[in-house]
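Shown here: the complex without one of its protein chains, the others still in place.
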Amino acid sequence: MLLYDTRYRSATIQVIALIGFMLLAAWIITNTIQNLEALGKPVEFGFFGEPASYDINQRLLEYDSRDSHLRAAFIGLLNTLVVAVLGCITATIIGVFVGVLRLSNNWLVARIMTVYVEMFRNVPVLLWIVLAMAILIESLPAPRAFRGDNPTATMDFFNSVAVTNRGVYVPEFLFSRSLGDIHFFGTSSLRFDVSLDLIAVLVVLGGSIFAMRKVSAWATAAQESTGDRPTIWHINLAILFVPMIVLLGALGFHLGYPELKGFNFTGGTHMRNSLIALWLALSLYTAAFIAEIVRAGIMAISKGQTEAASALGLRPGRTMRLVILPQALRVIIPPMISNYLNLTKNSSLAIAVGYMDITGTLGGITMNQTGRELECVLLLMLVYLAISLSISAVMNWYNNRVKLVER
Amino acid sequence: MKKSVILGVATIAGLAAGAAAAGTVDDVKARGKLNCGVATGVPGFASPDANGEWQGFDVAVCRAVAAAVLDDPSAVEFIPTTGKTRFTALASGEIDMLARNTTWTFSRDVDLKFEFVGINYYDGQGFMVPKALGVSSAKELDGATVCIQTGTTTELNLADFFRINNMSYEPVPIETNAEAQQQYLAGACDVYTTDASGLAATRATFENAGDHVILPEIISKEPLGPLVRHGDHEWGDVVRWTLNALIAAEEMGVTSANIDEMSAGTDNPEVNRLLGSEGTLGEMLGLDATWAQRAIKAGGNYGEVFAKNIGEETPIGLARGLNAQWTDGGLLYSPPFR
Partner (left out) sequence: MSDVSFVRKEMLPEKAPPASEVGVLGWIRHNLFSSWLNSILTLISLFFIYYVLSNILSWTFESVWNANSLSECREIMMATWGDTHGHACWGVIKDRWLQLLYGFYPPYPAHPDATWSNPPETGSWPAYFRPNLTFVLLLVAIAPVLFPKAPRKLLYVTAAYPFLLPWLMWGGSIWGPLMVAAGFVIGYIAYKLVISAVGSLTALILAIVLPLLWWLFAAGPVAGAINSAIPLGIEPVQSRDFGGFMLAILLGVVAIGVSLPIGIVLALGRQSDLLIVKYLCVGFIEFIRGVPLITLLFVASLLLNLFLPPGTNFDIILRVMIMMTLFSAAYMAEVIRGGLAALPRGQYEGADSLGLNYWQAQRLIIMPQALKISIPGIVSTFIGIFKDTTLVSIIGLFDVIGLTNGIRADTAWNGVYWELFAFIGVLFFVVCFSMSRYSMYLERKLQTGHR
């Protein structure tokens, strides 16, 4: 028998496994087809082209209720990415900060940080998201508090930022002699515009940095040949700022301040409180985990490293920055990847606060209105899978780059 | 039932769990329980009390059907459903009927393959605003922030309304009524929109209900009613006529107080036919003669159910309005029992 011959055994087992898997898949697919037929809902994606008929409040690209379901899903996807990226950045910052402070020799600070970490780690993230939203709503003033002769709330930062319980309004960048936009993908559902002003700013900034590097290289060369390093900071400063100021002046750059008009603030950029609550809750929750990782990473570095650094006369802050953290980074990165993934996946709880991410659009209202559960859920899973796989690919690439090359 | 428990233990259920037999009526009778889908919590319409007993207007419909079919108004398993899960639960046979303030629309009826058996509440989408805003019409809401409950037809109506009137707005989609209410009260949105009944119910529980007004505009038609799966007409008939029996009972003056007296026989042949002392209506429905009696006894006729759960005497305090009998200028109009 094939199973007893060691030459064929592994091949036989694999073939059996494969056949078993394919039978299972076939069984599920035929069942699904039969069931869908009985329900009279064959699998088709045509509904994506139909008007979505609902509005989305927080969006990066223009969208209105006549746009298609596909467009709505695309807007939702961008919203997911926005909160995931913002969350990962702040979670890392808070996490590293807390992780370091947990090892502080100030007893009180270390204890507070421990309480923070334990509180956030041991309570479900859904609860934190809901609570963050409630705290924002209850503690911040409503826009109507800004109204009247004797308002109970005022705008911050020289009347430029309005913090309300509907979100934060910050000044937006406007160009009175704008270069216009480039339109991509015409009128399709994936269309998006890129502002030429932004491109111009980025190009000039890139040019300045390139020039600054050249100047630095020149200065280093001069130092090597003559022993004297020419003073270059004022040149660098000029290279950085003069072209930018000229460009902004040419484009007619000015800030658009938020203003209370009618029911709401208008003008400025509006960050909805659902985004802020989700962002805050996700980053605080994930930061608690990251803090533990950072702490473990730091503690994994042997004490001799710290002592050697002090022997060289480095102050504690510098020891941490220059000696401990770079080494700890190698231990820290792999678990950090999975925390970034978790944060991204947890962002799907956005529906709890009404932030329209991909789960809220494609897996929420679109699914409710069209009744196409199979198509919507499968697509939703595929999208998350793609996001997860790309995050782990990028982070693994980075991990491989900083990994200690052992010989 | 026991069989499925065993399989649950082995987690190999699905291979042999009870297949849905031909008719839902027989299924329900065999099971001895009616599986009724309700909302996870809408004040006055469906909510569990401290003992886990479900209360409310939609719940009463389930109880009436259970009483008619099973002779026991408490033989109901209430299955809480969300806006997302309700249709799947019904389509998959997890529930026998859905009594969860669901709007009767063309696509739900035709495309999603459900059968709306009637309307137990005529509703419409309205707006509630704080009095302090000084708004007296929905047309003045340009630029407002609007709290909406998602998973319903509400967001679509809202988008259409603002689009037609060429106004801008900012939607705040919220999953549950409780959350929406909190945001509205804190001023995170200027307007709260949902079905007018929901608005009234929500407003009634506010600390200072007088500070809020419901605007006169009703921007949509929301006929809410129980629904069943397409294709099982016997079951559809049972649910439809149970609902009609409650409505007809009110019209004919049959109440839970006088039903015993009236079921002995009256001068009105239609009452007699309804209550089973004359004719064979119950038999035609596949039930016994006193089915309607039991349905009415379960919670009273339509008017009593209304008064007990959402009427003006309750904290919800809804007026009958469109939901009065046609004889009183409302829309409730039961086909004759003949």
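Order of writing sets the chain letters: A and B. Residues in each chain are counted from 1.
Everything below uses one rule, namely that a contact is a pair of C-beta atoms (placed from the backbone, for glycine too) under 8 Å apart; a residue touches a chain by one contact, two chains touch by 3 or more.
Treat the numbers as computed from the prediction; the structure is a model and nothing was measured.
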Chain not shown: contacting residue from A:18, A:312 or A:402: A:18
Among A:49, A:124 or A:206, residue touching the chain not depicted: A:124
Which residue of B:216, B:231, B:265 or B:315 touches the chain not shown here: B:315
Of B:25, B:61 or B:79, the residue in touch with the unshown chain: B:79
For chain B, the residues touching the chain missing from this view: 1-20, 39-44, 46-52, 55, 77, 79-82, 84-85, 88-89, 92-94, 175-178, 181-182, 185, 201-202, 204-207, 314-316
Residues belonging to chain A that touch the chain removed from view: 3-4, 10, 13-15, 17-18, 21, 28, 31-32, 34-36, 38, 104-109, 112, 118-119, 121-127, 130-131, 134, 341, 345-346, 348-349, 351-352, 359, 363, 373-374, 377, 380-381, 384-385, 388-389
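Definition applied: only the chains that are shown with their structure count from here on.
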Rounded Å distance between chain A and chain B, as computed from the means of their C-alpha atoms: 42
Touching residues (chain side chain A, partner chain B) in the complex: 39-41, 53-57, 65-66, 134, 137-138, 142-145, 165-166, 261-264, 266, 273-274, 351-352, 354, 356, 360, 364-365, 367-369, 371, 373
In the complex, chain B residues that touch chain A: 83-84, 87-88, 91, 107-108, 111-113, 132-133, 141-145, 150-152, 155-156, 158-160, 162-163, 169-175, 182-183, 186-190
